[in-house]
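Note that this complex is displayed minus one protein chain, with the remaining chains in position.
Then we have chain A:
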Amino acid sequence: MDFQVVILAGGFSSNLVPLVSKEVPKALLPVANRPVLSYVLDLLESNNLKDLIVVVEGEDAALKVGGWISSACVDRLHVEVAAVAENIGTAGALRAIAHHLTAKDILIVSGDIVSDIPPGAVAATHRRHDAVVTVMLCAQPVSGPSESGGSSGKDKTKKPACEDIVGLDSWKQFLLYIAKGTEIKKDTRVNKSILCAAGKMELRSDLMDSHIYAFKRSVLQEVLDQKPAFRSLKQDVLPYLVRTQLRSDVSSDQNNVEENGNGKDNMQNNEVVLSQILSNASLPSFHQVYESGLDSRKTHKCCVYIADESKIFVRLNSIQAFMDVNRDVIGDANHLSGYSFSAHHNIVHPSAELGSKTTVGPHCMLGEGSQVGDKCSVKRSVIGRHCRIGSNVKIVNSVVMDHATIGDGCSIQGSVICSNAQLQERATLRDCQVEAGYIVCAGGEHKGETFARR
């Protein structure tokens, strides 16, 4: 397949502070003790997409990510790591790596996805329609985090209704409209000319853009060149392409030229469409019909691939999402993790040591070389490698990263303890985040706090 894959792995995302740090860029955040990027790489590999460019914001982060990649999968995949400046947006990042892009079509995947939807299907759809862009859509999570996550799920349940608004044609093949729900002030304005050409448009607010796109390279680069103000693929480039699909001014590549060649004069083009209609071989898309009705009109196609509802799709773009992903991967969506689970639905590494009367419940994970003291209780939590956990510790719904130290009598609920952090005796944390290397004093009771050095 002449597809190049670009993974936009981000850098030190600000809304994941304090989980990310100079040592741990977003792409390397552990999900069930594996960097989140590894899920994306596995997903692509399973779809036989092996020619990858990982784009990382910032040199430092790029070095870190590059180091991990070369250690983890250099033998299986052909991966290039490209560093781009920070805060230039997704469109800016693509502009910066333009010289790397050579293939006819480009698949762009966000680096923070944990999912089992097949990107290969997007590529296939893209090719089938000879589209300019194909967007993967998936069902929007109906009610934020599932009931088990007793932690702060309120902000999510409040607004799931209108994340993205997409307009599809009646066969759900083409993308006719896209807007971010939060950006719409009062009215959704649907362009009449597109609506007229398509006849029907189904506006869906229960679908979500999954940040997996296939672009025609020539078109993408042309748009990026022509519109230097475009910063974001999702907010600028994609809506622009969707909006202009009936009066395309992006020049087409060879393939399209050929098409235009045989339809040079309108009459002939008309005949082509007509014969297609008559033979009923395949119904012409409304684009073609529209084109044939008007002289000197060019159109381009924006397609969608709608993922099956049963597929799992999560983006690691907030602390809440981080918690949810960790919980899901060792819980309901455990086929993603690649681990084999014990009879108790948990994973305890053979080298981990458990004290007496310590229980590790289902949907838990205990990393290599970790020690847990006596009379501890671990429920629905992920504990990293080489952690030292004292006695009488309770850990529920939490993530404890590698090399963390937790003193006796601590109680941790719904919290994230980053690597090398230390919790002194009898600290009680609830819905807290502890930065890497931070030391939480003994005996304190904390709720909803963020511990980080300023």
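Convention: a contact is a pair of C-beta atoms (placed from the backbone, for glycine too) under 8 Å apart; a residue touches a chain by one contact, two chains touch by 3 or more; residues count from 1.
In this text, contacts and distances are computed from a predicted model.
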{"item": "Name per UniProt, for the chain absent here [options: \"Protein inturned\", \"Cytoplasmic tRNA 2-thiolation protein 2\", \"Translation initiation factor eIF2B subunit epsilon\" or \"Elongin-C\"]", "value": "\"Translation initiation factor eIF2B subunit epsilon\""}
{"item": "Options A:Leu63, A:Ala82 or A:Leu195, residue touching the unrepresented chain", "value": "A:Leu195"}
{"item": "Given A:Lys50, A:Lys104 or A:Lys180, the one touching the chain that is not displayed", "value": "A:Lys180"}
{"item": "Residue in contact with the excluded chain [from A:Ser205, A:Ser391 or A:Thr405]", "value": "A:Ser205"}
{"item": "Candidate in contact with the missing chain, chosen from A:Trp68, A:Tyr240 or A:Tyr339", "value": "A:Tyr240"}
{"item": "Touching residues (missing chain, whole complex) on chain A", "value": "89, 161-162, 165, 167, 177-181, 183-193, 195-206, 229-232, 235-236, 239-240, 243-244, 247, 290, 293-296"}
